[in-house]
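Heads up, one of the protein chains got dropped from this complex, but the rest are sitting where they should.
A, B and C are the chain letters, set down in written order, and residue numbers restart from 1 in every chain.
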Amino acid sequence: MEPGGLKNVDTVEIPAVPVFSWSVGNFMEKFFDGLKDGKLMGIKCPKCGRVYLPPRMICERCFTENEEWVELPLEGTVESFTIAHVKVGDDGELEDLETPETIGMVKHKGADTCIVARIEGLDPADAGVGMRVTVVIDKSAENILDVLSHYVPC
Amino acid sequence: MEMKSETTSIPGNWRLDQFRWKTEQVKLMGKFLAGLKEKQVLGLKCPGCGLVYVPPKPFCRCLERPEKWVEVSDEGVVTTFTFSGTWAFRGFEEADESETRIIVGIKLDGADTLGLSLLQGSDPADVDVGMRIKIRWPDAPEGALKDILFVEPA
Amino acid sequence: MQDVAVIGVGLSKHVSKRRDVNIAELVYEAVSAAYDDAGVSPRDMDAVITGNMPAFEGVNMPELWGAGHWGAYGKPLLRITTGGTTGGSVVHGAFYAVASGMFDTVIAISFEKQSDGDTTMGLNSVGIADFAAILHFGTDPEFLVSAGGGAIGIVAYQATSYMKSSGCTTHHYDKVAAMCRSNAARNPYAHLKQPDITPEDVAKTDMMEYPLRFGHCCPATDGACAMIITSADKAKKMTGRPAYIKSCASCSDEAAIIGIFGGGPAHLDPCSQEGCKKAAEKAYKLAGIKEPRKEIDVAEPYAPFANQLLMFYERLFLCDEGEAPAVLDSGSMEIDGELPVCPSGGVISTNAIGASAMERIAECALQIMGKAGEHQVNKDVHNAVAHGWGGALNLNVVAVLGDTPRR
Partner (left out) sequence: MEKQVAIVGYAQTGYGSYVDASREILVLEAAAGALRSAGISREVLDTVVTATNDYMDGRTISNMRLVEPSGAWFKDESKVEMDGAYAVLYAMMRILSGDHDVAMVIGASQASVYPTYIPGVMMLDPTFDRERWLLNEVSAGALQARAYMDAYGATEEQIAGISVKNLRNAAGNPLAVRRMPVLTVDDVMDSRMLYSPIRELNAFPPSDGACSVILASSEKAEQITDNPVWIHGVGFSHDSYLTERPLDKLGSLKQAADRAYAAAGISDAKDQVDVAEVHENFSHEELMAYEALGFCGEGRGSALLESGATKMNGELPVNPSGGALAANAACAAGLARIAEAALQVRGEAGSHQVKGVKTALAHGQTGLCAQENIVFILGGE
C-alpha cells in the first residue's frame, strides 16, 4: 500500500517549549543533602533488606515503606558501561561527540541498584565490567544534579 | 525522618519547537484561499457520506477522502456564540460596549461544518442561535482566512 | 463474561501543590489507601491498569520509573490514556480485564501532578500545531487568542449554546458552582471546599470568558485515585457490600476545536454532545437500566465547568432536554435531594485531570458501598452513573454501577 495519496505534505513548526519542575520528594531530597555533605545515602527495605541507591520511598519487591538510611561506600563496581561516540542533541537526533566518553553503570557495595554516570580519568579502551571506581562529588556544583559529578578508577 | 513540605525542583522542558508536524491541509487550503480571493467559499465534499467540509479537510469520519470541490453560500446561520474583549474581558454586563466583540459559530448554507467569525452590525443583546448572517467581504480580499473574519446580519 | 465489582477505593490528598513528594510517591498514597480499603496487598493483584494525562507532568509513561511504588513489579501492566477521560478509560480497562475472565483482581490507578508542569501549555498542546497552521493561512492572531485558548475558551461556546437551548441563565451556573463547592466541603479529598458559599458569591467572581466566571471553573489539582476491582465471586467473599460495575461504554465523536479545523457537523451545536448520549444509551442497555431517571440514585457527571453539569445531566437522560435548570431549581440535585448530583463536589471542585474521571466512578462506588462518610447521600443507593468527558469536546465515557451484578 502506498501511503499518502496526497503528495507533498507541508510541515508546521512552532516556537513553544512547555516547562516542568519536578519535585523530587523527601527521599531524593535526603540523597541530595547527603551528597552535599560528601556522603552517598541509600535506603534499606526493613523487610527484605534491599538497599536502594538513589533512594526510593517504597521497596518495589515488598511494597514496604523504606525507612533505614544507610551510608554507602564511595567506591563501587562497574556493572556495565558504554563508550559514547554520540549524544542526543537539542534537535533530538544523535550528534557526534568530538571525544568519546565512557558512561558507566555503577553498583556500590551494599547497594542493590545502580547509578549511571560518566567515568573519567581513563582511556575508554581500558574500561571494563567489574572495574572498581570511586565517585567524585562536586559540592560546589550549581546544578543539584551535577553534585554527583562522575566516577574515576580507584 | 524529617519531612520537608517543599523539596527540590528539577527543571525540564518538552522541545515542542523541534517537532515538524505534517499536514495535507496546506495544499487543500491553497485552493480554498484562492477561492476567497474571488469572494467564493469553496468546500470539499465527501464521496462517501456527502458531507461538505469548509474549510477543506483531507479525511472524513466515514473513512473516505473528501475530494470534490463545491461552492457554498456566503450566507448562513449562527450556531453558537460568546463575547470577548480584546484580551481581558470584563463580562458582558460590565464590558465597554465598544470593546465587546461578538464571536459567533457559523454554518454556511451548503456546508456541514462550523466556523468561527466576528459578528458586526448587531447589538450583543440581539445575538441568537439561528440568526441569519452573511460574510462581510473586504473590498479586496487577500486570499487569507481573515477575508472571512467578519459576518453581519443577513 | 464474569461480573465485576469494586472492593476498595483510595485517594491521595488533593491540593494545588504537592512539593513534598514526587509523582510516584503521590500516587503511592492513593494506591496504598486502596489496598488498605479493600484489605488486600499487591500479592493479590493479577494486573495493574494505569494512566494519566502525560503532557502535564512532562514524563513519558511515568509508570516506567514509578510503578514500583504502586506494587506493579512483575505484574502485567496496561497503560491507558485518553485525555480528560483517562481515569474513566482506566476503569473501563480494569472492567474489561476482569469481565474478560483474563484476570480476577486488578488495581486501577490514575493521577495528575499538575504542579510539576504547565497546565495551560499542556492543554494548548492539544491544538498548538493546528493553531500554527491556521495562523499560517492568514487568520488574525488576536482573533485566534480571543476565540478560544485552553479549555475554557471552548466551553464558553457550549455554555452560551446551552443557555439558548434550555433557557437557563448564568444564575443557574452560579447555583451549580455553589452546590458543588459546598458538597466538596464535606469531602476530605476535595480540593476547593467552600461550605458557606452562595450563588451570589459565585456571581461576584471575575468573568473569564462569557458566560463563565472564575467561580464556574475547576482548579488545577495534584492528586491520585486508585480502585481495587475484582470478580463478583471474589468480591462477595471479600466485602459485605461491593459496588458492582454493571457496564462501561464510551463513544467518540468527531474531533473539533470549534470550527478551526473544519471538523464535521458534530459540533455545530457544541452542547449537543451526541457522543455522551450514545455512550449513556449503551451503558444503560447493558446494565439493564430502562428508566434512568427513576432507577439512578446518584449521578457523577464530569463537569469541570458549571454549565456542563446541567448539560451532561440531560445527556445522561436523567431528565428531558432543556429541563435540567428546572430540576436544579427544584432542589432535587442537592446532596439530600431526590437524585443527588456530584455529592463529591465534582470536577469543578477538584481536578487532578487524569484522575478526575476515575474519581467520578470511585464516588459512585463509595456511595453504593455506603462508605462516603460526610458526603454520603441521604438514601439507599442502588444504581449510580459516572461519566467522563474530554478530548476536543469529543470523547465521552460512561459507567453504571449498582448494588447488584449485571444479571
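By our rule, contacts are C-beta pairs under 8 Å (C-beta built on N, C-alpha and C of every residue); 3 or more make two chains touch, one makes a residue touch a chain.
All values reported here derive from a predicted model rather than from experimental measurement.
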Touching partners, among the displayed chains, of the absent chain: A, B, C
Selected residue (touches chain absent from view) among C:G8, C:G127, C:P304 or C:P325: C:G127
Selected from A:C45, A:C62, A:M105 or A:I137 as touching the chain missing from the view: A:M105
From C:P76, C:G322 or C:G370, residue that would touch the chain that is not displayed: C:P76
On subunit B, residues whose C-beta touches the chain left out of the figure: 10-12, 14-16, 18-24, 58-63, 65
Missing-chain contacts mapped onto subunit A: 1-9, 20, 22, 24-25, 28, 52, 54, 60, 79-88, 91-94, 103, 105, 112-118, 124, 129-130, 145
Interface with the undisplayed chain - residues on subunit C: 1, 22-23, 48, 51, 53-61, 63-65, 67-68, 72-84, 89, 92-93, 95-97, 99-102, 116, 122-123, 125-129, 247-255, 264, 274-275, 278-279, 282, 286, 390-392, 394-395
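Assume only the chains that are shown with their structure count from here on.
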Pair with more cross-chain C-beta pairs in contact, given A-C and B-C: B-C
Geometric centre distance via CA averages, subunit B-subunit A, whole Å: 47
Multi-partner residues of subunit A (at least 2 other chains): 12-14, 16, 18-26, 28
Residues of subunit B touching at least two other chains: 3-4, 6-7, 9, 12-14, 16, 19, 21, 23, 25-26
Contacting residues of subunit C [partner subunit B, same complex]: 19-22, 55, 58, 125, 128-129, 133-134, 136-140, 142-143, 145-148, 156-161, 164-165, 206-211, 213, 254, 256, 258-271
Footprint of subunit C on subunit B - complex, ascending: 3-7, 9, 12-14, 16, 19, 21, 23, 25-26, 29, 33, 51, 53-57, 60-61, 79-87, 89-92, 94, 101, 103, 105, 107, 112-116, 118, 128-129, 142-147, 149
Subunit B-touching residues of subunit A, taken from the complex the two chains share: 4-6, 8-26, 28-30, 32, 67, 69, 90-92, 144-145
